[in-house]
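Sharing a structure below in structure tokens format, with a few things to ask.
A single protein chain has been omitted from the complex, and every remaining protein chain is retained in its original position.
Should a chain be cited, it is by its letter among A and B, assigned in written order, with residues numbered from 1 in that chain.
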Amino acid sequence: MSQAAAAVQTDTHAEHHEELSFLYKYILPVDHKIIGMQYIFTGMIMAIIGGYFAYAFRMQLAFPGELVPLYGLVGPGEYNMLVTNHGTIMIFWVAMPVLIAGFGNYLIPLMIGCDDMVFPRLNRLSYQIFLVSALVLIASFFVRGGGFGGAWTSYPPLSSVAEYSLTDWGASLWILAVALEFVSFLLGGINFVTTSMNARAPGMKMLDIPIAVWFIVVAVILFMASVGPLVAGAVMLFMDQRIGTTFFLPSGGGDPLLWQHLFWFFGHPEVYVVLLPTLGIVAEIITVFSRKKLFGYRTVLYTAFATGGLSFVVWAHHQFIAGIDPRMANVFTVTTVLISIPLAEMMFSYIATLYGGSIELKTPMLWALSFIAAFLIGGVTGIYLGASAMDVYFHDSYFVLAHFHYTFFPITIIGMFAALTYWFPKMFGRMMNETLGKIHFWGTFIPFNCIFLPLFFLGLAGQHRRIYNYEHFPDLATQELQNIRIFATVSLVVMLIFQLVFIYNFFVSMFKGKKAPNNPWNANTLEWTIPSPPQHGNFKDLPTVYRGPYEYSVPGREKDYWPQNEPPEEN
Amino acid sequence: MKTPSSQSVLLAASELSLPSQPQRAKSPVSSGVVGMLIFIVTEVMFFGALISAYLVIRAGLDEWPPWGQPRLPVETTAINTLALLVSGLLMLYSRKLMQKDKVSEGRKWLGFSILLGTFFLISQGYEWVELIKYGLTVSSSVYGGLFYLIIGAHGLHIIGTLAFLTYAWKRLGAPVNPLTPEGLLPVQLLWYFVVCVWPVLYVLVYL
Partner (left out) sequence: MIKLQQFLFFLSFSLAPGIAEACSVCFSGTEETLEAFYLTTILLTLLPFVMLASIGIWLYRQHQKAA
């Protein structure tokens, strides 16, 4: 803070950076950095809730019918509520706010060299609506009937009739929270695209923008173009629940399949919406820590466009056995398998970047590498599920569950830790403890694999999702299968315990860590050229950009990095 | 740097910083317009989904409108449609005038455009009251539900956009710090969208 304050005083426009009161600085900020951190902290608190829910229902699966320590008895209805809200929280209140809204807000203006978002007040409103949505969701756990228990996909008629779901108000508050959250990200998204289009530093051409910013912008565009149908669907579902319309009820002339179309039209692009920011973050980290230029900047960029485009034409693969026309299913099989091509190309680009680099295994790099490894398993198992013939068998089994956790866990949790450990010095002006960081990394990554690899085998054995007690299924209640469940649950508990290391490291480093220099990792992008943490208004003078962001180990240069704003040497 | 421009492209953020030595190149498309275009993409998808829902549900029923439900007033709504389209054209005309620096005259035509929009809104509201009297309510059938959902969603857009336009109309004539025609453009774009989506809904839902 003192550095920032000193910088404020030397600023030529100091009168425009006078100290704001606590209220306007931290509670009602328009500063993109504070708003970004608000998103990140809210997302992390929600992640703790989501993790707690996962702990409760995994314990029930491993030791059915017994009291769960720190929770109590998990009944069937409660199990549904826990599963539903675990999924909802992790996707909508952790992955989206932390990766897109949080890091998008924090990084975009810093990386493209501008003082703030183009619409700062819209940005503040966006966070406030997001906070309200989170509170509405939390409130839904405490109303009569409990939280919503109709799975995060919320298929009607289960979700639209109170007599079926038994969660009259829980279901309505759930849909309200989701709709509010989308409005919030809509406002944020407008800001991101506009800012990166119109407020770049002088000299920064389209192909000088760091990949992380590009990917967040592509993700946001995907989000904006796909969210409309879900908002429409949410309004219709809410009307079905509360004012007696029958849009999704066959008894009143509606069509339940319609909801699935509207939901998955958003739902599948959403996967890529959360994936792309993490891919961008990983690209930043692996170039810095292998001291090499990103292999094929343009290729990586174009594969992101291809992924984004294709993501609009794969959504019906979630409905292969829901009653869509099989001819349509064939088309969607082809497009689904097709989308693995650009993503594989991107992965090869990243691996080629690592090849021959001088790799430093700092904590952020460990996270980035583990992302690539874990995401590959998730991606490869997705190819089996994309084929409509195999999906008929795998549908709604633990194979699907293990598959998407192998994609979402790397995206959300590993991506979040990679980004936090990498940008922590910039955010708080202090370094994190490397040893504790590495303990936390191994204590998360090994148990993660121990949780989800066994679930593939459970899925192959025919274990269906969303069942709270397998004792009633003779072929699934065998001791061997139960042992696998117990192993996965114990691994989860181990992983959750190791998160305490992170929380300790995070808060102790924030206040007592070693002071961070401006550029601790010797990176090129613009955010590292200013003090850590950056002052209000970011840049003293607008930086001028001379080159792309990945000029590492350029032959003939003394230093192995070349900041984007360093003027070229005169020859 | 070859483009020292006097005007920062940052609209709202400009209060935070004065332009310092290196200048950002001025973008040919203002931030407000870019933001509004993205918003309109989302809106088109929203109405696209409503239209999809309408087509799917309608295809699943044998009789449309269902038995016992009143028919919609095609003729009076046609006049309404005309009023809305004229309102959009007047908006275009006022934009043309403002581009020729005739701001006060453009503002007058903007006012007429807003008035026609308000006429559309009131006339639609009257029509709803009549329809409810004839027994078409949200929950009377899926037909009524769809009608109020789609037309209501459009009506809310009309109300919101008219509010913005009225505020902009006031700000255009403000003695201090008036709104520029460029600053008005994003709201006008939203009005064009609301006007253009209506004929589609009219043909689909009413005919």
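General observations
Going forward, contacts are C-beta pairs under 8 Å (C-beta built on N, C-alpha and C of every residue); 3 or more make two chains touch, one makes a residue touch a chain.
What you are looking at is a predicted structure, and each value in this text was computed from that prediction instead of being measured.
Considering the whole complex, the hidden chain is in touch with A, B. In the complete assembly, the contact with the undisplayed chain comes from A:Asp255, out of A:Asp31, A:Asp115 or A:Asp255. Which of A:Leu73, A:Leu207 or A:Ile321 touches the hidden chain is settled by the complete complex: it is A:Ile321. Within the whole complex, the absent chain has one touching residue among B:Gly48, B:Gly111 or B:Gly183, and that is B:Gly48.
Although one chain is not drawn, its touching partners on chain B can still be listed: residues 27-29, 34, 37-38, 41, 44-45, 48-49, 51-52, 55-56, 58-60.
Within the complete assembly, residues 197, 221, 225-226, 229, 250, 255, 257, 261, 265, 309, 312-313, 316, 321-330, 392 of chain A touch the chain that is not shown.
What we mean here is this: only the chains that are shown with their structure count from here on.
One inter-chain figure worth recording: chain A and chain B are separated by 34 Å, centre to centre, where each centre is the mean of the chain's CA atoms.
Those residues of chain B that touch chain A in the complex are listed here as 1, 9-13, 16-25, 27, 29-31, 34-35, 38-39, 41-50, 52-53, 56-57, 60-61, 66, 138-139, 141-143, 145-146, 149, 153. If you check the complex, the residues on chain A that touch chain B are 12-13, 16, 30, 114-122, 186, 189-191, 193-195, 197-203, 221, 224-233, 235-236, 239, 243-247, 252-255, 257-258, 261-262, 265, 537, 540-544.
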